[in-house]
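One chain of protein is taken out of this complex; the other chains stay put.
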Amino acid sequence: MATIRTALTGYTRYRGREGQWSFLLHRITGLGVLLFLGIHILDTATVFFYPSLYSHAIAIYRTWPASLGEVVLVFCLFYHGVNGLRIAYFDMVSPKRWMISFERRSSLWTLLIAFILWLPPAVLMIRTMLIFDFGMFGGA
Amino acid sequence: MSTSTIEVPEVPRRVKVPSNYETTAWRWMRYSGVLLIPLAWIHIVLQDAIVSAQNIDLNYVAMRWAILGWRIYDIFLLSFAFAHGMNGLRQVLMDYFSTDSARRTFAWVLFVLWLAITGIGATAIIGGVR
Amino acid sequence: MSQATLKIYRYNPEEDAKPHYDTFTLEVEPEDRILDTLEHIKGYIDGSLSFRRSCAHGVCGSDAMRINGHSRLACKVLVKDLDAGEILIEPLLGLPVLKDLIVDLTPFFDHYKEIMPYLVNNDPPPEKERLQSEAERARFDDTTKCILCAACTTACPPFWSNRRYVGPAAIVNAHRFIFDSRDQGTAERLEVLARPDGVWRCRTVFNCTEACPRGIRITKAIAEVKHAIETGDLTTFVTPVEEE
Partner (left out) sequence: MTQTHEFEVIIVGGGGAGLMAAMYASQGAKTAVISKLYPSRSHTGAAQGGIGAALGNSEEDHAEWHTFDTVKGSDYLGDQDAIEFMCLEAVQSVYDLEHMGLPFSRTPDGRIAQRYFGGHTNNVTGKPVMRSCYAADRTGHMILQTLYQQCIKNGIRFFDEYHVMDLLIENGAVAGVVAYELATGELHVFRAKAVIIATGGYGRIWEITSNAYSFTGDGVALTLRRGIPAEDMEFFQFHPTGILRLGILITEAVRGEGGVLINDKGERFMERYASHVKDLASRDVVSRAMYLEMREGRGIGGKRYLYLDVRPDTVNKYAEADGRTRPDGSLYRVTAQEILSKIPDITDFCRTYLGVDPVKDPIPVQPTAHYAMGGIPTDKLGRVVVDENNTVLPGLYAAGEVACVSVHGANRLGTNSLVDLIVFGKHAGIDAAKYAQGASLQPLPDDPTAYTQETIHKLMTGDGSEKVAEITRDLRAMMFDHVGVFRIEEGLKEAQVKLEELKERYQHVCVRDQSKQYNTELTNTWELGNLLDLAQAVTVAALARTESRGAHAREDYPKRDDANWLKHSLAWMKDGQIVLGYKPVTITKYQPKERVY
C-alpha cells in the first residue's frame, strides 16, 4: 500500500528534473493516445457491424469539446513520437549519449520539436472547429 | 619487470543470453514505435487536420477503403499501434502491480482485450462499409 | 555567519502515530555541509534526531537523504549550494522509514546481492595477475565508483511503485562485472537482469544519474546492460565515459 502511495505522490515529493517530466509526459501521452485509439477502433468498426450507428459516433466527434480533444490528441501523438524516437535512438544507437547534459538538452528540444510539428495541424483544426462549431469565418 | 608494451590480445567478448518475453517486448516497443512515426502521424494529420471529422462519414470511409493501399495501411496501423499501446499499458501496470498473480491476471485480460479489439478492427477493415 | 532554517522530517515509531516536521533555526557558515548542520542540531538542540553518517566526505554512502526534494549525500551538499530559504530534509523515498532520516535498507542490499556482485572466474588463477588491457579496464571504470548509498534507487519512479525492481544501484554493480574482461559469470548475471523485475523496468527516467553523488553515468550503464542482454555483445556498444 505504501508503495502505491509513494508511486502516486512521489512526483510531488521528489524534485526530479527534465528526465522525470519527460517520462511522465511520455507515459500520460502514450496512455491517452491508447485510450483514444481503443475507442476509435470500436467506433470505426461500426461501419461494418452497425453502419447505422456510425453517423452518431461521427456526430460526437464533430462537437467542439471533441474537436479540442483532437487538438490535444495530435500534440500527444507528436510529443510521444518525438520522445519515443529520442529514447529509441539513445537506447539502440548511442547509449553513450545518456549523460546529464544531453538528457537535459534533448528533453527540451523534444518538447520544442513536438510543439513546432503540432502547430500547423493545430491551426488547421482550430480553424475548422471555429468554422463548423462557432460559425466563424463565414461558417459552413 | 617489463617496460615493453605487449598489447593484450583483444578477444571480443560475447555471451549467449536466452531471449525472453520482456526482452522482445522492449525491442518491439522501439521498432514498432519507429514505424508508427510515419503510420500514425500521417493518419492523424490527414484525418483530423486535413480532412477533419466534419467531412468524414460513411461515404468517405467507403471511398477510402475502396483503395486497397489504404486498407493495407490501416491494417498495419491497427496492428502496430494497438499492439504497441497495449504492451505499453502492460508495462505500465507492471510498475504498479508487483505480485505474480496480479501480473498474470492483467496480462491475460489485456491479451484478450487486445485480441478482441484487434479482431473487431480487422474485420471492419477487411469487411469494409456495409 | 548567517542563519539557516531547516525543516526536518521526524518520525519515532515508539512515540509518533504519524510523521511530522520539526523546524530548527541555527547559525551557519556558507561552507558548512548539511551534515554539519545536522550534527549541530543533534549535538546542541535535539539529541534524538537520528540519521546515519560516517566518513563526512562523500565516500562511505551512509548519509543519503532527500535535501530539498533531491536524493543527496548530506556531507556533499554545502549550505551555499542550496537556494536561499528553508532547507527541507527528508528520508529517502521508496524505502520504509524506520526513524527520522533512517530508512530500511534491507530491500536495497537484497537487490544488490541478487545480481551476483562478484567476479566469477573458474579457471585456476595464474601465478601473477590476470592480464587486462587499459582499454578493457576503462570500459567499466565508471561503475566501479559506486558506494552503495542508495541515492539512485530511491530516486527512481519505477522503484517507488515496485520495490521488486532491482533498481539502478544493483544494475550499476552488475555492469561493473558484466564488462570486466576477466568475468565468466556474465551470462548467468544477464539472465537475472532480463527478468521482469530486471533492467526492463528502467524507463530511462534519469533521476538516478542526476542523483548519483559519485557522478556515475547510471542511465548509460543501464543502456549498455540492456544491449548486452539484447545482443549478447559485450564490446561494441560499451565506451568509456567521455568528458561532457
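Side notes on the structure shown:
In order of appearance the chains are A, B and C, and numbering begins at 1 in each one.
Here is the rule we go by: a residue touches a chain if its C-beta (ideal position, glycine included) is under 8 Å from a C-beta of that chain, and two chains touch if they have at least 3 such contacts.
Source: prediction; values computed, not measured.
Although one chain is not displayed, subunit C still touches it through residues 12-15, 31, 33, 39-40, 42-44, 46-48, 50-62, 76, 78, 98-100, 102, 105, 109, 113, 116-119, 121, 125, 127-134, 137, 140-141, 144-148, 176-177, 180, 182-183, 215.
Definition applied: only the chains that are shown with their structure count from here on.
Pairs A-C and B-C differ in how many C-beta pairs touch across them, and the larger number is found at A-C.
The geometric centre of subunit B is 34 Å away from that of subunit C, both derived from CA atoms.
Residue positions 95-96, 98 of subunit B are each in touch with at least two other chains. Chain contacts: subunit A has residues 3-4, 7, 27, 87, 91 touching two or more partner chains. Only residues 2-4, 6-7, 10-11, 13-20, 23, 26-27, 87, 90-91, 95-101, 103 of subunit A touch subunit C when the two sit together in their complex. Interface of subunit C with subunit A (complex): residues 66, 68-71, 90, 93-94, 96, 155, 157, 160-163, 203-207, 209-210, 217, 219-220, 222-224, 226-227, 237, 239, 241-242, 244. Interface of subunit A with subunit B (complex): residues 3-4, 7, 27, 30-31, 33-34, 37-38, 41-42, 44-49, 51, 54-55, 58, 61-62, 66-67, 70, 73-74, 77-78, 81, 84-85, 87-88, 91-92, 120-122, 124-125, 128, 132, 140.
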